[in-house]
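This report refers to the structure that appears directly beneath it.
Only a single protein chain was left out; the remaining protein chains are all shown in position.
Chain naming follows the written order as A, B and C, and within any one chain the residues start at number 1.
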Amino acid sequence: MIIEVKRNLSENEINALAEKYNAIIVTDRNRNLLVSSSSLKEIEETGYEQIEQHWVFDNDMQLSSRKFMPQTRNVNIGSFTTGKDESIVIIGPCSVESEEQIEQTAALIKENGLTSLRAGCFKPRTSPYSFQGMGIDGLKLLAKMREKYGFSIVTEVRDSTHVDAVIEYADVVQVGAKAMYDHGILRACGKARKPILLKRGFGTTLQEFVQSAEFILSGGNANVMLCERGIRTFETKSRFTLDLCGVAYLKENTNLPIILDPSHAMGYAYGVPDLARACMAMNVDGLLIEVHPDPSVAKSDASQQLNHTQFNELIQSLHPIAKAVGRNIV
Amino acid sequence: MIIEVKRNLSENEINALAEKYNAIIVTDRNRNLLVSSSSLKEIEETGYEQIEQHWVFDNDMQLSSRKFMPQTRNVNIGSFTTGKDESIVIIGPCSVESEEQIEQTAALIKENGLTSLRAGCFKPRTSPYSFQGMGIDGLKLLAKMREKYGFSIVTEVRDSTHVDAVIEYADVVQVGAKAMYDHGILRACGKARKPILLKRGFGTTLQEFVQSAEFILSGGNANVMLCERGIRTFETKSRFTLDLCGVAYLKENTNLPIILDPSHAMGYAYGVPDLARACMAMNVDGLLIEVHPDPSVAKSDASQQLNHTQFNELIQSLHPIAKAVGRNIV
Amino acid sequence: MIIEVKRNLSENEINALAEKYNAIIVTDRNRNLLVSSSSLKEIEETGYEQIEQHWVFDNDMQLSSRKFMPQTRNVNIGSFTTGKDESIVIIGPCSVESEEQIEQTAALIKENGLTSLRAGCFKPRTSPYSFQGMGIDGLKLLAKMREKYGFSIVTEVRDSTHVDAVIEYADVVQVGAKAMYDHGILRACGKARKPILLKRGFGTTLQEFVQSAEFILSGGNANVMLCERGIRTFETKSRFTLDLCGVAYLKENTNLPIILDPSHAMGYAYGVPDLARACMAMNVDGLLIEVHPDPSVAKSDASQQLNHTQFNELIQSLHPIAKAVGRNIV
Partner (left out) sequence: MIIEVKRNLSENEINALAEKYNAIIVTDRNRNLLVSSSSLKEIEETGYEQIEQHWVFDNDMQLSSRKFMPQTRNVNIGSFTTGKDESIVIIGPCSVESEEQIEQTAALIKENGLTSLRAGCFKPRTSPYSFQGMGIDGLKLLAKMREKYGFSIVTEVRDSTHVDAVIEYADVVQVGAKAMYDHGILRACGKARKPILLKRGFGTTLQEFVQSAEFILSGGNANVMLCERGIRTFETKSRFTLDLCGVAYLKENTNLPIILDPSHAMGYAYGVPDLARACMAMNVDGLLIEVHPDPSVAKSDASQQLNHTQFNELIQSLHPIAKAVGRNIV
């Protein structure tokens, strides 16, 4: 249940109510909200004088629900705002590998009139014997690109030991598929004010996915976006299975902006253009596409990154699809 | 391996070769082909004088492979042909329920300038206590619509006890997700000359799916189309998970036309329009969409069928997407 | 809902009631039952005089439910009866390949004091270019073994074109994982009186699985056994994933005997002994284990069949486990 308390309540009164209902206090645009478990369905008769309004839910998707806030949240990434008539195309390599590589990516972004750069510095590899990312040095290279070109920087936090550094350097903090249950990260993101791009775990139900977002929202950060990037199924010809039915569900039921990642879902560059067009046709707030100056030498995810020529062709074909669903690409 | 034998070979010589290589004889546009297991990788030195050419494969996707036939197969449904610059939108209710219902559907098809009508008569229900379809009476109603309006009729075979009746009445024989391993059906379809629309089982790998098509192709019917309609995954908010990554794989590797069914994948009408647009953006040969004059009273799949108003809105939005990928809708 | 009608009702009255409730008439040990959809929750006040008793259900698992019949069904396979204190171990090769091979298997069965022989004659292969089974000739070889040794013969029906032949020759009709939705087969099995061993499809929910059994039960054949043989999951190191949690569910909720097949689940001989012991520890009515005189030359499923030495070791280790859960192996 979400309870909006009356404006004239003192801090003590609010705290007392929060304790009574076993609720988390969330401040949302000058309103004080108490968010308790969705198993709470009724408030006491006598309690109504302290309460402005309240919302009852079927499950713990509460602050994220369109029942609570019907319109899609407006999250700002540079001059772009979600929930309006633009769609953001965020590109870049899987990993920051060198300044030269990132400069080439920056040139591609500029050429195509885009505004955001993504690349990983702390790679959540499943093997200890693979490249683990450039770490802080990578973050510094990304920051340099921001200063030089004005791009928004999207980069990933892997675990809570370096979450503060990522929050400091990034414009959008990406929480990866393997980190999205990490309470240490979710709590740090809740305290931050930067936009959070929360990726769905490949074994994660939509319910759990949105509940992870609730950790951040109830922690006080209203700027959460969801990213579907493929789930694990029995099919092995593609790396994962992009769940657009799930996207339809999220769009219908939650107020969270949605960014789609066809690259990780497919795992092979040949399928990315068709899937990227399908993602754009879903009428979502943005796409995340892996692009590398020379995918054949990439230190991670070599098979799924587009080269620059392939991306230039793709972006041309995305514009009319975006237009067909009432969007402009930025 | 596929072996194309020299034109001057006698029937006896061809039969002898087929026996030698444990192969199925397939006649393909005046060529005699011998199709053996893909585990056969080499032919005897001395055998080359009887052989025009041969193709070696990694797995049993052979006649369906782009390695054998690079271009997408041209299958005719009325005046529409797959593999060209048109995309067919096939609509209709889950089940034939009455003449009035089918007449209303026919009016909707005509209104929108479409050419095909789909509806089931033999329903593969998972419960014996549900509506099982109108059977032959339904087929007759569909045939009546063909005569009256010139529509192509797409209808489903459930098991091999009535496969001959469906082949007789239908213009396109749909083999459903639960029937696609049925050798009785696959063999009957192989002997027929009508187009076959083979749906992927919800627990079926892409490999097995295409191998089912190989049963029909090697049976002598070259007119096979594939239909992705959602696979079963851990996610339960939607009925199935539409596998567009799999579609990208099929487009890249097989010469079989592809028709997509967003209705069964989603299971809920609210998600169908977004998904239908995404399917069209995948640049495929067609869509299959469930539409019912009044879904609330439908005898099967009530929740996922669009009403006519919803469909009229959807089709308007599909045209610009089709155009963006170089297609016209018929 | 299941309605047991009063014994004094005439055939006309029963038929009238069946029509009224849209029910299937099932005769069960001298009782006339009307089985309607589980969505029917109430009968009319005035109807009680015609009715002995009735059962209401949450879903279409009705005749198979322990709510209707609390004890496990007694199905006879030769002198063995399910639902008691014996467990049957049914062995044999994947496919009948030759008389010699089947004779070797028969010797192994006899040696170990077992009573049943399983082998397939109509193989539901996923590729048209693989061995498809010996067909009727195989059935005749199996029948010969029954005559010679008194074994019960368990063999599989692939599609409804040969279902009558399998019903005629077999002692237990196995309906395979790919055939279990086939209405043609399910209806023929419903009219038969022989025991049916229904295998779970690898993409089939427990709900659908039991509903397939309901087709046979409501068709009039009370002798249905369930066989779990692995479901398809994201894990590819084994061929399928044996679902023993599902077995726990079936044991708790249904009255259907359960036979487990560790061979198909694992797909590799090395894992079969451990899994067979785990299956026996689940306290079920029996096991199905693939054994071949020389797996390396088997025409199908070569990797998962035990050789005779391996089986002799396994069966020794199964006895104390069976004993620990109160069973004797036959």
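Quick notes on this one:
As a convention for this text, a residue touches a chain if its C-beta (ideal position, glycine included) is under 8 Å from a C-beta of that chain, and two chains touch if they have at least 3 such contacts.
All values derive from a computational prediction rather than experimental measurement.
For the chain left out of this panel, the touching residue among B:Gln101, B:Thr126, B:Thr233 or B:Thr254 is B:Thr233. The hidden chain makes contact, of the residues A:Glu97, A:Glu156 or A:Asp182, with A:Asp182. Where subunit B meets the missing chain, the touching residues are 232-234, 236. The set of subunit A residues touching the chain not shown comprises 24, 35-38, 60, 62, 122, 124, 126-130, 158-161, 178-179, 181-185, 201-205, 207-208, 211-212, 214-215, 218-219, 231-232.
Residues touching the missing chain, restricted to subunit C, are 203, 205-207, 230-231, 233-249, 251-252, 265-266, 270-271, 274-275, 277-283, 317, 320-321, 323-325 (touch as defined at the top).
Here, only the chains that are shown with their structure count from here on.
We define each chain's centre as the mean of its Cα atoms; on that basis subunit B and subunit C are separated by 32 Å. Subunit A and subunit B have Cα centroids separated by 37 Å. A straight line joining the Cα centres of subunit A and subunit C is 48 Å long.
Contacts with at least two other chains are made by residues 203, 205, 207, 231 of subunit B.
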